[in-house]
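Here the complex is missing one protein chain, while the rest keep their positions.
Right after this comes chain A.
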Amino acid sequence: MTPTLRLLLPALLPSWRFFDAVGPSPRIEIRRPGGAWRPHDPPPPHLAPWQVALRLVWNPRGNARLFRVSLAERLADSPQDPWLLAQLEARIARDLPDGPWQWRLVFLLPGKAPAPRETILERDLP
């Protein structure tokens, strides 16, 4: 199957299996070498009604965050994929000041509270 067909077929013959199950959820965490880990670009703690309304028509940062989630989920299946790593690391680095940083990909597992965590990947940010 050609690459184009492989990319198009899921759109033209969709499965529509949205949220059939809630699986492990990715989190990207960052730190200065030797420092404490913290979430990278977490959602805001609170959204006022006007901010919720604005995000209906303008949410570039939120959609970029969702794309990073999608990259992270794909990376879990292919942790050494150079394109995925490059895309994700470029997006992480974009939001950070200069200097050495490390990042890791952690998955929160459903079912128990508090959610168990599994670290998939830990790297220096290029």
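Criterion: contacts are C-beta pairs under 8 Å (C-beta built on N, C-alpha and C of every residue); 3 or more make two chains touch, one makes a residue touch a chain; residues count from 1.
Just so we're on the same page, contacts and distances are computed from a predicted model.
The listed choices are "GDYXXLXY domain-containing protein", "Sugar ABC transporter permease", "Spermidine/putrescine import ATP-binding protein PotA" or "HTTM domain-containing protein"; the UniProt protein name belonging to the chain that is not shown reads "HTTM domain-containing protein". Of the candidate positions A:Pro33, A:Gly111 or A:Pro126, contact with the unshown chain belongs to A:Gly111. Against the chain not displayed here, chain A makes contact via residues 3-4, 7-8, 10-12, 14-22, 25-27, 42-47, 52, 55-67, 69-70, 74, 83, 94, 108-111, 113, 115.
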